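Left out: one protein chain. Kept in place: all the others.
Let's look at chain A:
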Amino acid sequence: VSADQLDVEAYAAQYSGRTRVARLLFIAERCGVEAIQLEALRMAHDEARAREDTVLYLDAVLKINSRLGPRYRHDQAWVDSVNRRAEQRKEKLETELNGYRTNLIKESIRMGYNDIGDFFYAHGHLSEAFKSYIRTRDYCTTSKHIVQMCMHVILVSIELGQFAHVTNYVSKAEQTPDTLDAVIVAKLRAAAGLANLETKKYKLAARKFLETGPELGSNYSEVIAPQDVAVYGALCALASFDRSELKSKVIDNINFRNFLELVPEVRELVNDFYASRYGSCLEHLEKLKPNLLLDIHLREHLGTLYNDIRHKAIIQYTLPFISVDLNTMASAFKSSVSMLEKELAALITENKIQARIDSHNKILYARHADQRNATFQRALQTGNEFERDIKAMLLRANLIKHDFNQKNWPGQRKMNL
């Protein structure tokens, strides 16, 4: 994966919090170019150290493997001191919480759990953080509290990769009676989109991303950057929407335009697809591919999405024509004729294209089934099956009649042939 164009610093600057470190580590693992790998690891290390997150720090140090000099070596003393301080703080928080619990003051208990949740999250103990946040639920009194709890849970669930919870809590947050702040609405949409993307529901993901308001800005940098919303939304839309939806929801969507402006390449390729400039659209996609493969959420889905987009392009290309010369089509799609022929054969077998291939002359002919013949054939076949089934039924009725007449039919006897 050649990612020599990736500016690691600029990329990392879009994010904050744990996701920055996680993304840097992901890039380091996957990028294959040593210079960038070390750069990413270095930044990850510094960030982890600044945040006093020992888990991520140890991970970074392990991967650096002493390649960056003495400052980046495993510093067990620092780890121990951070852990000790953390332990002390944890005890303090827990004692406070117990105190609140005996006093039975709801608001204090809620804040106590929240603080513990924050503490665990900061130090990378994600499942404990999750549990603590969930426990605030019983002590929430206003819808603002509920929304706050939901946002916390969503954040932790995204990192844990438990996207069912994300969807759950997004809908919980959206159902609160008070009207929500526009930024929060945008955050929820983006989170929902992310959950759908990760669970492979690309159409729903596209819809959610496209509904995300521009108020999102960089307010959700601990999860997602606005460029990501644009990229994810556009790719999912291209892979799953039909032409009319694409036009109404993506191209004419004023809100989404703000996001698309941030990634002009993506904007170009969406327009190319809609204008049937498939060759250039696919070229843009190829160019973006190496960088997108380094994205922590998109990587696993990139293959499927790209395939879907390519197939859609092929299907749309062939729709208006009665016959298509495969050589022209191959050059438009920048692939060889034989590869194209195989792709077309697969699509025809899946019944996505109604056509036949003339392999000798390399032409694709549109084919529309002869309705009259097909009807006759079906009628005759149905007639035959009907006759056969009726006869079998009469026979069975007869057998059952005998079964009633002689209940002692020796069915137990095994016949030896």
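Definition applied: contacts are C-beta pairs under 8 Å (C-beta built on N, C-alpha and C of every residue); 3 or more make two chains touch, one makes a residue touch a chain; residues count from 1.
By our rule, contacts and distances are computed from a predicted model.
Q: Mind telling me which option in "ALA-interacting subunit", "Sorting nexin-4", "Trafficking protein particle complex subunit 11" or "COP9 signalosome complex subunit 3" is what UniProt lists for the chain we can't see?
A: Looking only at the record, the undisplayed chain corresponds to "COP9 signalosome complex subunit 3".
Q: Which residue from A:L62, A:A182 or A:L395 sits in contact with the chain not drawn here?
A: Touches the omitted chain: A:L395.
Q: Could you please point out the chain A residues that touch the chain left off the display?
A: Residues of chain A in touch with the missing chain: 345, 348-349, 356-361, 365, 370, 372-373, 376-377, 379-380, 383-384, 386-388, 390-392, 394-405, 409-417.
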